[in-house]
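One structure, as structure tokens, below. Some questions next.
Yeah, one chain of the complex is gone here, protein chain that is, but the others are all in their spots.
Per-chain residue numbering starts at 1, and chain names A, B and C are given in the order in which the chains are listed.
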């Protein structure tokens, strides 16, 4: 899996960017969510993952038994996932609102702000 | 005041204020009182912080009592204190403005808590000494921006917010991955610790450019430098002034702050390889920004594009990387925060009276409202860098620093850009103030009491701008000391890790 | 000096208020100010006469070496006296000229500010201090030219003047910085005290060029002369004061100031002579073709400025003398003529010389003043202009470079001056015709007294140069010549010299030119095509071209298409990453990876295949519900991966969050109308390429980083202390709530804001109408 995950994450990145570049609003939000997922996986992959050994000190021990996975990336990842969820939720609602307001699902119709 | 209290207050004060505001959800007037108190105390606290930093050196508190590389440290040096003080001053002015001019419904849907939390995010970014914590505070700041830009759900707001959210989401993703890379390569998150590692003979030091690319792109997007700035002109002009003034005045400079901090602390060891790129980027940023501004015919859009061009100036100091140039950048950041906020406020006052931001539809303000005209003129000339107003000092320091270092083309660009800045500022003056009011525009002019009280925040900021211009010596000295501090990162490292 | 400047500022900002109190009599306090300063400056006279100079230092920004340091020597004093004396007269005149204008208060504000800036400029010793005042004169000039703000012409002329002089100002700033860097000195005094010239320094040439750019734009030298005639859209007092007597001479002043520093260089002399000569000739030439009084005056001013620059270029002592004497003479007669022209304009409503005649009867004092000035301009015997012209001829004849060219130009312009002088005095006032122009109203004393005083001074100085002006002029020349002692002898009568002969010849030829003026003017039409190539045309082309270019560029870059922005972003990032990876070429351990691939457990491959096929399915599907479900599946697979690698907390969180996301999706997006299906259009393959590029870069980066990952000491520390000091066995949770609790605080803040934002987005209805 150590070799497969980078490839999988890369595929995830590619797919997410492809969706983000789609002019359909729904695909855009899909792309954003997949992008968030991909970044999380990236963090997990480079953060030195190890199979087995969870970062919990067993009953009776005072320090965890090696080998155990690095808890720091996990903590960061947890924070990042939750933050990402907050932003994704906002983005979904925003896109829904855009749908409603513009009566359109086409990104290309959204270029009024830059008109000179 | 001990560092424990001093450094945590800029975070906790707005947070507690916001919590109170949420509890007082329906009582907008009470919220106003809360926010007013918070703003006043905030200015006091940041002033104290500046004094303390000046007298006692860099202040550090280790959150949770965990020693430095293991817990999160909050660090305040002169740069932090200066920026926070400026932010709090601008914050007070924006608060006064929005108290008077912002519509009731936006206030009832959480404008005040969002505003306070935005300030909290700014404080967090400026204070934190931990790279992941920096990311977290950036997210706090960003989601507040998202919510504020979309607050009110006008068409242009939604469109702007969508662009803002999408691009900044990608930026955050890149930052997060960059932090992952950083941690994987160096096993540390504390910035001082990282700085120490990259200065040692660590095996991975030669790979420093790798996370560097992530950070440059990520913070480059947040700071709106050249090929990454497009979200800014798409969104900054959409929300009402009470919102956009603060976002435009403060937030984009926070990106520059992080670049300054990271490049002086961590990436300074490879500044030589990054320098050509930064020089080109800063030149292009200022040029493209100002060219964009020249094309616009809308008060706020012109101002928005100018933000980009001035980001280029700030980046210029970092790119040149001499003490004088960095001091110039710092001075420029402070100046620009105040002036840009003020210009947005002035545009708000004009629009409050004449109900438009379009240069074509406006006119005749000079004859009807001379005071307003002068308020604008002074801020605008300050932005254009006319001596002895505040913009001049930053421009001078940057130009001198650049010439000293031999970056003639960049200095030439910056001077040309400043001429075009003058052009677009006087374009606004010509069109909005001097030109007679177009006859076919029927809108009545609003002459209410509130329209006059709106001058107050503008006057307030203008006073600071004038002081910054006419009595520049202390602030220039502070920025020089601050630049010195940035360039001698060993004091920072020592303060965080060993004291 | 600082007190003076502060006083000026006070007066300036109280002017509008005073105007509300006093009406047009605001002129009295406003005029007292310059005259008071005049007297104050005179008090320095004795000391300056003794040959010393006065330095006043006020610390301002010592951190950058910029202090308010003033230096009063002969040159400063000459200019200072000129500025204040003129200023006083203009203040009075303006009250007459703009008596019905409700904005008179603001006019005084600008004018007083301008005067203060001008005073500051000519007295400042610090280079950057001078630059400061220099820029203030530009901006006040802008405000004054556009004073009649309802007039389009006034607005655009003001803009033009500001941009041209602003450009020069920036060049000047760069020049000063270079001089400062090269010599290390911040003040003229230091600069002059340095014996070694810095001409060998590599900054010399750029500093010189930039200095020229600054001075030439300010002093309306060719090819930047065009803004000055346009600036005549300003009220006449402004034209007289700024654009004839003082501001345009700022460039001359600075060149004179700098001449001891630069004069040794060849580039200095040749450039100044050539540019000055061109300007002198061009100004004279163009002056003849106009019939608008102010335009004629503007072009002759340009010509005179060119003359002065030429003299500076010659650099000999006699040339410097000639320059200063001519400067003074020019200020006096040109000021008078401007003011007289303004009075005529004000009283008759026109400035066209073909429609004006025989006015002497109706406005005798004005006529007298104009005539005195005209005679001085023509260089007739008892007038100060005569002395100036004699000296000019003398200097030109003794020129070391291009002697015939210099002299020829001086002579030619002299002839034109005579013709113009006749046009503007005889042609307007004394010409006897049957139907003289009618007055709309008679000139008040405020309108005729100031020009008369000035005109009278022209005679007085001419008659008694020794008493009145010689000492100060001598000191002025002294302060710009390099060290050698200067003696100035001014007299009307030098005997029958060749200069005298030339003067007489000039006058005769000038009168002939006047006779032939109609003929000459009719021939000017031939030249019209040439103007299309002139610098003004170029300015407009550049200006419009820039705006068009700006618009086009902005529409290409910032075209509102979000996808385009993202593509830029990705390309930027990928390019940088490529460069870094190519440049640093970190190694990847491929050999060990092959081993890993061979030993891959079966369930890993299954997950991999599952997720990737789900993703590919997602790419193809058009159904919204299917997309949501598949996306949820991908998310759950991620949770599975997390749990496989010992991260149960992360996995649980991922699982729950994914569930919530799906719920939100279903709640919000499922029931929306379907709209049309949108394909990726033609650019599909570009997008695919970009996506794959980005994915590849990321994968490669991950592989690189994986091979360089190190064991962190944080992990060890947290493992050691988690239970013992933080009382928790679940290290991840302990990190979240104790070691790095601040992160979590920020994170829950994000969540709270997200909820508030969602609430506001969904519940708040947009308001009608624009609100700031």
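Simple rule for what comes next: a contact is a pair of C-beta atoms (placed from the backbone, for glycine too) under 8 Å apart; a residue touches a chain by one contact, two chains touch by 3 or more.
One rule holds for everything that comes next: contacts and distances are computed from a predicted model.
One chain of the assembly is not displayed; among "Heme exporter protein D", "ABC-type branched-subunit amino acid transport system ATPase component", "ABC transporter permease" or "Cation:proton antiporter", its UniProt protein name is "Cation:proton antiporter".
Every visible chain touched by the undisplayed chain in the complete complex is listed here: A, B, C. When the full complex is taken into account, the listed residue touching the unshown chain is C:748, out of C:412, C:600 or C:748.
Residue in contact with the omitted chain (choice from C:436, C:534 or C:648): C:648. Considering C:28, C:516 or C:656, the position touching the chain not shown turns out to be C:656 (whole complex). Check B:5, B:408, B:456 or B:471 against the missing chain and you find that the one touching it is B:5.
Residues 4-5, 8, 12, 15-16, 18-19, 22-23, 25, 61-65 of chain B touch the missing chain (whole complex, contact as defined above).
By the touch rule set out above, chain C reaches the unshown chain at residues 648-649, 652-653, 656-657, 659-660, 663-664, 667-668, 726-730, 733-734, 736-738, 741-742, 744-745, 748-749, 751-752, 754-756, 758-759, 762-763. Residues of chain A that touch the chain left out of view are 54, 56, 78, 82, 86, 89, 93.
Note that only the chains that are shown with their structure count from here on.
When the interfaces A-B and A-C are ranked by how many C-beta pairs touch across them, A-C comes first.
Here the spacing of chain B and chain C, counted between their Cα centres, is 26 Å. We define each chain's centre as the mean of its Cα atoms; on that basis chain A and chain C are separated by 49 Å. Contact of a single residue of chain C with at least two other chains is seen at positions 551, 554-555, 558, 560, 562, 566, 698, 705-706, 709, 711-712, 714-715, 718, 740, 743, 747, 750, 753-754, 757, 761, 766. Along chain B, residues 132, 136, 139, 143, 146-147, 150, 153, 155, 162-163, 166, 170, 174, 177, 180-181, 183-184, 189, 233-234, 295-296 each make contact with two or more other chains. Residues 16, 59-64, 103, 106, 128, 131-132, 135-136, 139, 142, 146, 149-150, 155, 159, 162-163, 166-167, 170-171, 173-174, 177-178, 180-181, 206, 546-547, 549-551, 553-555, 557-558, 560, 562, 564-566, 568-569, 571-573, 576-577, 580-581, 583-584, 586, 698, 701, 704-706, 708-715, 717-718, 721, 738-743, 746-747, 749-750, 752-754, 756-757, 759-761, 763-767, 769-772 of chain C touch chain B in their complex. Here chain B touches chain A in the complex through residues 132, 136, 139, 142-143, 146-147, 150, 153, 155-156, 158-163, 165-166, 169-170, 172-174, 176-177, 179-181, 183-184, 189, 233-235, 237-238, 295-297, 301, going by the rule given at the top.
In the complex of the two chains, the chain B residues touching chain C come out as 15, 22, 63-64, 66, 69-72, 101, 103, 105-106, 109-110, 113-114, 117, 120, 124, 128, 130, 132-133, 136-137, 139-140, 143-144, 146-147, 150-155, 162-163, 166-167, 170, 174, 177, 180-181, 183-189, 203-204, 206-207, 209-210, 212-213, 216-217, 221, 227-228, 230-231, 233-234, 240-241, 277, 288, 291-292, 294-296, 347-349, 351-352, 355-357, 366-367, 370, 381, 386-388, 392-393, 396-397, 399-400, 403-404, 408, 411-412, 415-416, 418-419, 422-423, 426, 430, 433-436, 472-473, 476-477, 480.
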